[in-house]
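One protein chain is absent from this view; the other protein chains keep their places.
Chains: A, B and C, in written order; residue numbering restarts at 1 for each.
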Amino acid sequence: MIRVCVQTEEFDVGQEAARLSRVSDSVGGMSLFVGQVREQNDGLESLSLEHYPGMTEALLTELAQQAHARFNLLACTVVHRVGTLGVGAPIVFVGSSAPHRAAALQATAFLIDRLKTGAPFWKREHFKGGRTAWVEAKEADDTAAAAWD
Amino acid sequence: MIRVCVQTEEFDVGQEAARLSRVSDSVGGMSLFVGQVREQNDGLESLSLEHYPGMTEALLTELAQQAHARFNLLACTVVHRVGTLGVGAPIVFVGSSAPHRAAALQATAFLIDRLKTGAPFWKREHFKGGRTAWVEAKEADDTAAAAWD
Amino acid sequence: MATAVTVLYFASLREQIGREHDTAPVPPIGVSVRALQAILAEQDATVGQVFAATPRLRVAINQALATFENTVKPGDEVAFFPPMTGG
Partner (left out) sequence: MATAVTVLYFASLREQIGREHDTAPVPPIGVSVRALQAILAEQDATVGQVFAATPRLRVAINQALATFENTVKPGDEVAFFPPMTGG
């Protein structure tokens, strides 16, 4: 089972977990990741997230299918929010379920590492006082994504 | 923040996630793992989980403290159920939150790998027809735990 | 029959160029993405400047990641954007 959503609304971690859990009696482990807007004494107030409608869903689905096949998953889910998100707001949910824990843990790490640089989302930071800045792509993220090649 | 529970009741993944998320504005990533009772065409009906009261809580707390320090976590949670758990029932919840995703992902993998062989829980399988068997310790679990040395 | 491609700009490109899309005429046989960039820069010098000022510019053709050597034909949707920063 593959579930991919791009949405402005907040997702429900409990509900997403329940979906991944109930997909089969063979589920032994479920690994979930949630990314959220972080403030590090830099006066960040919010992020605005822009994406490329259509292409985003297609690439996330492809990514989820890759994870499903590579790690023999029973289910995987990717939910990514767009729009304006305040500090502390959840941005992305990734989850995998598999018979054994190692596959689930690895699949979720793979999905979030690949999603960061491989799906058409762009973040803009809004700081106190009105300053804004596009988030720069990080080399560390490219390295993390490439480590799964 | 460290939270350790040993309980018979089911845990609420959404609530546990919310606790880990809200601990600080510096949380950028949160990694969660749920283990559940798996049936693999072997006629398993339930597991009964026995533990060593007192020692379990102490070892889980020590393990959580190790993860907190080693991965610079903002919070981590371990909830482990005991008693009789049917197929599909959640057994264990592990979660970590950190400023960045890599630390959270690694900490959660560390916690579940170490917990499997390092905390005094014992599982007994109950099959259709009344047969029961103690779950044997797996060498792969020792290897996974030792990989974090 | 289409004689042009639709061009989309995202994120900092959209902002610097000041609009979300352009159209550009291309021959039926198609042109490379690089040639399309030249056509767009001739239509509007700002576009050329923004392309030049964007390190690691990315391109997608019909919503699939592409290279600057790939061919673009009339009717295609071509998107330009900076490196992606999701998650």
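One rule holds for everything that comes next: contacts are C-beta pairs under 8 Å (C-beta built on N, C-alpha and C of every residue); 3 or more make two chains touch, one makes a residue touch a chain.
Quick caveat: nothing in here was measured; it's all calculated off a predicted structure.
> The complex has one chain that is not drawn here; which of the drawn chains does it touch?
B
> Residues of chain B in contact with the chain that isn't shown?
Counting only chain B, the missing chain is touched by 35, 49-52, 54-55, 58-59, 80, 91-92, 112, 115-124, 134-137, 141.
In this text, only the chains that are shown with their structure count from here on.
> Going by C-alpha centres, which chain is most central here?
Minimum centroid-to-centroid distance belongs to A.
> Tell me, please, which chain's centre (mean of its C-alpha atoms) is farthest from the centre of chain C?
Farthest by centroid: B.
> Please report how many Å separate the Cα centroid of chain A from that of chain C, as a whole number.
Taking the mean C-alpha position of each chain, the two centres sit 27 Å apart.
> Between chain A and chain B, tell me the centre distance in angstrom, where each centre is the average of that chain's C-alpha atoms.
That pair's centroid distance is 23 Å.
> Among the residues of chain A, which ones contact at least 2 other chains?
Within chain A, residues 35, 112 contact more than one other chain.
> For chain C, what residues touch not just one other chain but two or more?
Residues 87 of chain C each touch two or more of the other chains.
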